[in-house]
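Removed from the display is one protein chain of the complex; every other protein chain stays in position.
Chain nomenclature is as follows: A and B, assigned in order of appearance, with residue numbering initiated at 1 for each chain independently.
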Amino acid sequence: MSTTQKDLYQQTLGCVHCGLCLPVCPTYRVLGMETDSPRGRIYLMRALGEGRIENLDVVRTHLDRCLDCRACETACPSGVQYGNLLESVRGDLEQKAPSRGLRPRIARFMVRHLLIHQRRLRLAFSALRAIEVVGLRKLARILRLIPRSLDAIAPPVPGGTQRAPLKTGLHQPKGPVRGRVGLFTGCVMEPMFGHVNRATLAVLLANGFEVVIPKAQRCCGALLVHMGLPDDARTLAKANIAAFADCDVILNNSAGCGAALKEYGHLLDAPAAANFAKKCRDICEFLDSVGLTQLPAARNVTVAYDDPCHLCHAQGVREAPRKLLQQVDGLKLVAHARPEDCCGSAGIYNLLQPELAAEIGKRKAETLTKAGAQLVVTGNPGCMIQIGASLRGIGDHTPVCHPVELLVPPAAK
Amino acid sequence: MNNFTINSTAELIDALRSRGDHRVRLCGGGSRHHAQTARPFDSVVIALAGMNRIQRLEPDDLTCSVEPGVPCAVLHEELAAKGLELGIDADGTIGGFLAADPVTAATTGAASARSALLGAEAVLGEGKAFKAGSRVVKSVAGFDVHKLLIGSRGLLFAATLLHLKLRPRPPAAIDFCTDVMEQEAASRRFIALRSLAPAPVRLSLLFDPSGCRITGRFAGRANWVATALRSNGVREAKLAAATPFDEHSGNERLAGLVPPTQVRHLLRALPVGAFARIHGNGRCEIDLPAKATDALLRAMPELFVVAAIIGGTAVRRGQGTPLDAGAVRLDQGLKQALDPQGVFV
Partner (left out) sequence: MDAVLKSLIAIVGKHRAIVARDALLAWECDGFTVHKQLPLAVVAPETTEEVAALVRILHAGKVPFVPRGAGTCLSGGPTPMAPSVVIELARMNRVLQVAADDLYAVVQPGVVNLDLTTAVAHLGLHYAPDPSSQSVCTIGGNLAENSGGPHCFKYGMTNDHVLSAVVVLPDGSIAKLGSEAGPRAPHGFDLPAIFCGSEGTFGIATEITVRLCRDAEAVHTLLASFGDMPSACRAVSQIVGAGMVPAAIEILDQATIRAVEASIYRAGYPEDAAAVLLVELDGPVAVLEEETAEVRNFFAQNGALRIEAATSPTERKKLWRGRKGAFGAMGRLNTDLYVLDGVVPRTKLVEALNGIYAIGKKYAVVLTNVFHAGDGNLHPNISYDGRNVEEVARVLAAGREILQLCIDLGGSISGEHGIGTEKLEHMPMMYTEADLEVMARVRSVFNKDNLCNPDKVLPSRHGCAEVAKWPAMIARVLDGEGQS
C-alpha cells in the first residue's frame, strides 16, 4: 500500500457501520441498495484498501453514482470525512484506470476543456442558444445527446447587456465604506445567471462594501476534484490564491464553488492555501454576520428556501440565508419536507447519471410543489437549474432564484 | 380415573405422566372463562388452583412471579397495598385469565394480557418442563413461546409460573359515562374519546334496546382526572352493562374484533334483541338469541369484523368467521408441534 492509500484506508476505519447515513443519502433513498449508500461505499473503499476488490469497475459503478452531496457527513456520528475520502479514492481509481464509456469521456472533455475556461464556456452557451434558434435541439434530444436537465438550460441563458462580462477591478460604494471584499464570480453563475452576480455586487455596494473582482480569477476546480482530476484542480487553486492575494474576505455566491474554495487547504496542503480557505465566505454567511444596513426592497411573496448541499452539509451554513430572507418586508418563508436533501444537480451529475438525477430531481420537485410557494430560493447555480427543470418536469412553473436577488435595497435597483 | 388438583410443578408432571390414555382439560379455579367447548368424555380435568403462591413481588422492579392458581382478587389486593397494579381487569385465577384472554373493557394502549406477561415456566402435555421469556420488564432473548399462552385456552401447554409486569397505581381514577345517544352519535363520540391523549384507561360503548351509552375510566393525577371529566362532557358514574345472557337462557355470546370506524355499521347490523359491548381496544361482545347468531356471523366479514361464538351451548363454541387459511395452518401447526399427542383438549 502506498502512503496515500494507507491514509485513505485509515479514514474508512472511522466508520462503525451504524447506518445513520442511509436515510439522508439521495441515491439510497431511490435505489434502496447498500452499495449505493454512504456506508456501503465506505465499506467498498475499505475493501479496496484491504486489497479485497477483484474488479475495480464494480466499485467504480457505485462510487460514480454518489452525488457527493455530503448529507452523510452531517448525519455521521463518527465524523467520517466522506467527501475527502470519496474524492481521493476517485482520483486514485482514475489514475489507475481512467473510466471508459462515452458519457464519462464527454464529461471529462467538457470539464477539462470547456467549463474551466470562462470564454469558451460563454461561447458554448451562445452555441446552445444558436442550436435552440435553428431547431437543432430537437434533433439532439432525439439522439439523446443532451440529458434532460441540460436540455432545460438554454432558456435562462441571459441575453443583451447581461451577457457582457462583469466589470473587473474595484467597485466603490456611494456612501461610507464598512470594509473591502473580494468577489469570486464562478464559471457557471456568471454566464448562466449573470444577474445574480450583479445583484450580489449591488447588495454589497449598498451595504457599504468595496468590492474587488480580480480579473485573474479562474474556475474553483470543484468539478475536477469530483471527477478524480486533482492535479488539474491544483493548478486552478494556485491561480485563485494568487488572484485574491490582497483580499481579507473572499466572497462567493455559488455554494459548490464556496465549498471547494474552503477546502483548498486540504487540496494543496500548503499554509497559503489554508490561509486562503479561512478567508472564504458564502455571500449569505457574510451578510448575516455583518448585518444589513440597507433593508431589502419589500416583496409580497411566499418563498420556499432549499438548502444547497454544498452550503448546508459542506459549509454548515443553514440559518444565515433564512435569517436574511426574513428581513425582507412582506416575504413569507414556508417550510417544505427535507430541505437539506440533494436536488440531483451535483455538478455534472445529471450528465453522468441522467436517470438517477431525474428521479432525485423529481422527488425534490414534488416536495417543493406541496409547499405551494410562489418562489423557490436556493444559493447555487446547479441547484437553480436542476430544481427549475425538475419543477417544470412535473408541470410546476414556479420560478427559482438566488437569495441575494431578494436582498437588493430599493435604492440600488 | 379421577380428576387432579395440583399443588406443584412436580405434581403436574406426575399427573400428566399417569393420565394413561386420557386427554386433559386444564382448569384454573374452575371459573367460567375456561368452559370453552364440551369436554370429551375420555378426558380428565387437571385443576391448577392449588398452585396459588405469589412467589416474588418486587415493587421497585415493577415485576412479580406468580403461580397460575393465584386468584386475581388476591393479586390485585397485594399489588394495591404496594401502590401497584396489573392494569388489566383480570378475574378468576391469573393463569385461567391469561389462557382465556377474555374481552375486557380496556382501551388501546392500555395494559393487556399480552403486554403484562413477561415470561413463564410451563409444562408440555408430554410432561416436559420448559421456560420462555424472562422475569425482567424487557427481554428479547429467544422466541416468545410464553406469549402463546395468551388466549390459548389451555390447548398448548400448562403454565406453572407467570412473570408479570406491574405499573404504578395512578393516584386517582374516576369512572364516567355519557347519556343515552343514538348509534351514529355514539360511534363518533367513541372514536373521539379513544383518540384522546392520554386516553381513558377503560372505554366501552354499551348498546342495548334503550340505546347507546359510552362508559370508561380516566386515571392519573387528581386534578387532571377532574379536568378530563369536565372538558369531555361526561359525568361520573359506574355503569353495569345489561345482558340477557346466562348459561340457560338460550342466548349466545359472540366475541369479536371491530375497528372503531366500523362500529356504526356493526350496530346497524345487530338484530333485534341484541346487546353489545364494544371496547376501546377493538374487542367486542354481543349477546343475542341463538337463532340470530348465524345470520350475524355470516354478515361479519363484510363489516371487517372477526368473531366467534364463545358462550351458549358448548358444542357451538369456537365457531366463527373464517380465518385466513395461512393463519389457520399456523394455528394447527403450533398445536401439532407443542402438543403432538393432542393431550390438551
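As a working rule, contacts are C-beta pairs under 8 Å (C-beta built on N, C-alpha and C of every residue); 3 or more make two chains touch, one makes a residue touch a chain.
Fair warning: this is a prediction, and the values are worked out from it, not measured in the lab.
Colleague: For the chain that's not shown, point to the residue among B:15, B:70, B:124 or B:186 touching it.
Modeller: B:124
Colleague: Among the options B:74, B:150 or B:269, which residue touches the chain absent from this view?
Modeller: B:150
Colleague: Considering the whole complex, which of B:42, B:61, B:179 or B:246 touches the chain not shown?
Modeller: Touches the omitted chain: B:61.
Colleague: For chain B, which residues touch the unseen chain?
Modeller: Within chain B, the residues touching the omitted chain are 58-63, 83, 101, 103, 108-109, 112, 114-115, 124, 128-132, 134-145, 147-148, 150-152, 156, 167-171, 191, 194-199, 220-221, 223-224, 227, 255-262, 281-283, 304-308, 310, 318-321, 323-331, 333-334, 336-338.
Colleague: Take the complete complex as the reference. Which residues in chain A touch the chain that isn't displayed?
Modeller: 13-14, 16-20, 22-23, 28, 31-35, 39-41, 43-44, 47, 52-55, 58-59, 61-62, 75-79, 337
Please note the rule applied: only the chains that are shown with their structure count from here on.
Colleague: As a quick test, compute the distance in whole Å between the mean CA positions of chain A and chain B.
Modeller: It comes to 61 Å between the two C-alpha centres.
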